[in-house]
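Everything on this sheet refers to the single structure shown next.
The complex appears here minus one protein chain, its other protein chains still in place.
Take a look at subunit A:
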Amino acid sequence: MDTIQHPSATWEAASNGSVFYRRQQLYMLHGKLPNLDDYLIAGCKNGGPTALMRDASKLVALGGGRPPLAKSQIQVYSPAGESLLLFSWDQNRIVRFGWTFDERLVVLNEEGVYRLYDLQGDYQQFSLGNEAAELGIIDARIHENGLVALTGSLTLLEVKDWEGGRPLALATPGLSEPPHAWAVIPPEQSISRHVEVLLSVDATIIAVDNLESLDQRISRGPFLHVSPSPNGKFLALLTFSGILWVVSADFQREIVVLDTATVGAEGQVNQVGWCGNDAVLVTWNDLVLLVLPSRNNLAGETLRYLYFGATFVVTESDGARIIGHDVCDFIQKVPASSVSIFRPGSTSSSAILFAAWESFLQRSPKADENIRSIRSDLAAAVNECIDAAGHEWEPHWQRKLLSAAKFGWGFLDLYNPTDFIAMGQALKVLNAVRFYEIAIPLTYSQYQYVSPAHLINRLTSRNLHLLALRVSSFLSLKPDVVLKHWASAKIGRSKTSSADGQDDEVCRIIVDKFEKLGGGEVSYADIARRAWEVGRTGLATKLLDYETRASDQVPLLLTMKEDKLALIKAVDSGDTDLVYHVLLHLYKRLPLGSFFKLIEDGGEQLAPASKLLEVYAREQNREMLRDFYYSDDRRVESATLALDEAAQMTDPHAIMTAVNSAEKFFSEDKDRALEAKMMNESVRLLALQQQFEKDSDGKVKFFGQSVSETIRTCLMNGMSKKADRVKSEFKVPDKRFWYLKLHALTAMRDFDALDAFARSRRSPIGYEAFVRHLVEAGHLKEASPYVMRCDGPKRVELYMLCKDWRAAGRECKERGDKKGMEKLINSSPNSLIKRELEQLAASMK
């Protein structure tokens, strides 16, 4: 226990002992890194790695122990100094590189091409566009969620997110020469929620966003360094004359003005950075100066940290990481809870609780005494101990503080241990990832900020799948993400050997693991896509078979050019939209002939797809449909299509042509003789109708009517000769003709003609039809005479329909139908008729 320093041993007091800063050594580097002075460096926030590239502007001494990096190589080191990645750059000169939030290295060259490297060296490449390429990019600032590039014509381009989106031009700053220094306040930190660029031009600063460019009218410049604080609220500026000027971001409030010449450091200032949001770090070779505001002195206060050689500062939200030749340190303001407990002579309740617990360990009665004295504040003290545990780096002190908290809550009646448990879990995870082989020196507040899921992503991106899996199961997160990444990595790793047996093997391993670990929601399609990307089509197909969601499966099959399989899967899914997706895609890509062949060869299995294609084509692409039917010898469909078109046309000539072609198609199929004949009749009828229209000087419309309608129209317009002509030409049966004529003459109320017609010959439809039709049309009087010509037994009933009671009575009498008479009498409408009928009945006998 004694070998471990007391937490306050590394503290340095400022502001009269009310504020402390501590320097925590994270890792020993022992010269694992080259001389930082010779390199351009970019550090990733939140305990991420650092990337180094040789600074071409500096001379390198030969034979300095380690071989220097070649000119266009970038090396990535973990905070513990282990090399994570080394890659060469084969493109034009690199302008800038930096890190994204998810630990990908962005490298931008002078042609506006930028790549996003993950820690495995795989990259995505995007470009800022042709215009940027022509102008050239002279500089850029990269922040976690985007970058701002300065073009050769001194305009600014912004890229948002890392999706390869089109760059947006910011307002033109109107520069005549490149700025002396510049910086970007990322959108998350700026007040406007849009990216803000600060350019040091002459003596002033120009602030540019997407709308306007604003001169801040400052006269202190020009500046060598412009550095915004992590929360974007303050700026640290260093003038050419070495004055450090810290102001609020709106330049309204001066916080520190310090002449760095007075510090006594040698050489140039290397870097101006921030330690959290409340102190500025200025570095020289051998010295890191911490400048913090002071209440009574505008020059502020300083703390000096000595290092050997050059250092690099990575600004974190709650402190700063210093990477030196020998060590990697973390400098931060000591958190309030730690101060409260560990400050020498502290009498806060948490300090007393901690003391009480130590006394308890030593079996001293003072423990009880101490607890009593802070009874009222005990809960707060417990919470403070838990919080402080989170801020301690050494597991030893973490454990002590948590034990003290646990000891304290034993004296409380009610205590909700959720925070305690969460802290315990978090610390366990943090200690695991801080371990030098993993080397993610994440502080507790950073961990809170980035979220556990993000931490797991960082582990997987280092291929630490086992640890990631354990962490995620420890935190009860779903293992899907890890499994997915693992599978992709697995495929990527085994890419060199792609013998057939290998595919099965890898596929089986992956599927087994998924099923065992319950990664039920992992999309096999994503993994299959990965396999396809590395050129392992066989494996991709095999994996894809396990994908249950056709909507994920099909698009990949299409990109893999597995056209038929894609179509089959789409059809099987039952999702017609997906089928359309495939069909339309293939229609675009394949030559028409092979497109049709694909569908036709599919047979029964692809029948639904073929049908859907027809539905689509009928509305949108008839030309294609015609070809489709034609190529498949589908005469009937071709004919139907022609008829369908005829139905939508208005021009008589075109209609007749279409019907003609339908006839032709039908006649090519020997089973369709009737249809062909009908179409022939149809054309003849249309021609006849045209002639009739001409004969009537276009007054009567015939075109498009059916045979029956034509006859009716003829009759209604007094063209009975023409009607007869239609009848004979189209062999209309007598029955139908008679009905048509009956209906037409009734509708015209031409009862004389009807009578003549009825007498013209014996009616093939009988006369009952006459009676009934006339009755239904309401012509009772006219109906009655026809009853005489009907069958005897029906007459009474028919007379009744005509309401011709007398005739009905007479009929009954004639037939001697007493029953009928009775019924008649019962249904008589009024007493007058009733009496008459009764008389008739009496006379019957």
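The rule we apply is simple: a residue touches a chain if its C-beta (ideal position, glycine included) is under 8 Å from a C-beta of that chain, and two chains touch if they have at least 3 such contacts; residues count from 1.
What we mean here is this: contacts and distances are computed from a predicted model.
> One chain is missing here; what is its name in UniProt, given the choices "Anaphase-promoting complex subunit 2", "Sec1-like protein", "Signal peptidase complex subunit 1" or "Skp1-related protein"?
Its record in UniProt gives the absent chain the protein name "Sec1-like protein".
> Of the listed residues A:Gly129, A:Gly574, A:Gly718 or A:Gly816, which contacts the missing chain in the full complex?
A:Gly574
> Decide which residue listed in A:Ile4, A:Ala169, A:Leu466 or A:Leu584 touches the omitted chain of the complex.
In the complete complex, the chain left out is touched by residue A:Leu584.
> Please pick, from A:Leu168, A:Ile765 or A:Met844, the residue that touches the omitted chain in the full complex.
A:Ile765
> Give the residue, chosen from A:Glu614, A:Asp632 or A:Glu836, that touches the chain omitted from the document.
A:Glu614
> Determine which one of A:Glu134, A:Glu212, A:Glu369 or A:Glu776 touches the chain that has been left out.
Here the residue in touch with the unshown chain is A:Glu776.
> Which is it among A:His30, A:Lys58 or A:Lys735 that touches the chain not included here?
A:Lys735
> Residue-wise, where is subunit A in contact with the chain that is not depicted?
Within subunit A, the residues touching the omitted chain are 548, 574-578, 580-581, 584, 607-608, 610-612, 614-616, 619-620, 636, 640, 643-644, 646-647, 659, 671, 674-675, 678-679, 681-682, 685, 704-709, 730, 732-733, 735-736, 738-740, 743, 765, 769, 772, 775-778, 801.
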